[in-house]
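Complex shown without one protein chain; remaining protein chains in place.
Let's turn to subunit A:
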Amino acid sequence: MRSVCEPLVRVQAGDFDLATEARRLSDGRRDVGAIVSFTGLCRDDGGRLEALELEHYPGMAEAEIGRIAGEAAQRWPLSGLTVIHRFGRIAPGENIVLVVAASAHRRAAFEAADFLMDYLKSRAPFWKKEHAAGETEAGWVEAKDRDQEDMKRWKR
């Protein structure tokens, strides 16, 4: 049986650094042939959005991302996997989420990162509130059916 990598999961208010996280998965190794990363950023939606406020369920957020990351590590032959999700107030242009997957070959790394993001969006306990420019009342972002559909791609 192949060894299954131990994913690194962090839920934090502060920013992260993609280069640092990618290096962590290749440093001192000779077996890594591919690193795929996905960074989700806060966008201003054509100037409409002033900031996002991300609420999360402390404890469950880490546990649920850990379960999803663990499943990815079982499904694909990864040498390393890192998932970082921020919470709190995040302005347009700032980072929200990072997934870095490392493997001997590119296909596993691409697919694992894609899978992680699809599952994160629908299963990790985070909720976005939008602070729109010129509006005093902030509104909760509604979940999209599309996200549920995306998750079905991985059923087997």
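The working rule: contacts are C-beta pairs under 8 Å (C-beta built on N, C-alpha and C of every residue); 3 or more make two chains touch, one makes a residue touch a chain; residues count from 1.
What we mean here is this: contacts and distances are computed from a predicted model.
> From the names "Molybdopterin converting factor subunit 1", "Fe-S cluster assembly ATP-binding protein", "4'-phosphopantetheinyl transferase" or "Transport permease protein", which one matches the UniProt record for the unseen chain?
Its record in UniProt gives the absent chain the protein name "Molybdopterin converting factor subunit 1".
> Which candidate, A:13, A:60 or A:133, sits in contact with the chain we can't see?
A:60
> Since one chain isn't shown, list which residues of subunit A touch it in the complete complex.
Contacting residues on subunit A, toward the hidden partner: 40, 54-57, 59-60, 63-64, 85, 96-97, 117, 120-129, 140-143.
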